[in-house]
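Left out: one protein chain. Kept in place: all the others.
== subunit A ==
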Amino acid sequence: MKHSADFPFARALPDAPLDMPKQMLERRSLLDLLRMTLSALTGR
């Protein structure tokens, strides 16, 4: 996300990534939990 070379601008934005993990906002149904558990157990 830097400015192009001919952009009259001395310094681009700092390259300093900060992780922004997605938050859980929706409650999972029992079926979802079962599916996730099975996926974890089968490694898929």
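By definition in this document, a residue touches a chain if its C-beta (ideal position, glycine included) is under 8 Å from a C-beta of that chain, and two chains touch if they have at least 3 such contacts; residues count from 1.
Throughout what follows, contacts and distances are computed from a predicted model.
**Student:** Pick from "ABC transporter", "Putative NAD-dependent dehydrogenase subunit", "Glucans biosynthesis glucosyltransferase H" or "Polar amino acid transport system permease protein" the UniProt protein name of the chain that isn't shown here.
**Tutor:** For the chain not displayed, UniProt's protein name is "Glucans biosynthesis glucosyltransferase H".
**Student:** By the contact definition given up top, give the residues of subunit A that touch the hidden chain.
**Tutor:** Residues of subunit A in touch with the missing chain: 1-4, 6-27.
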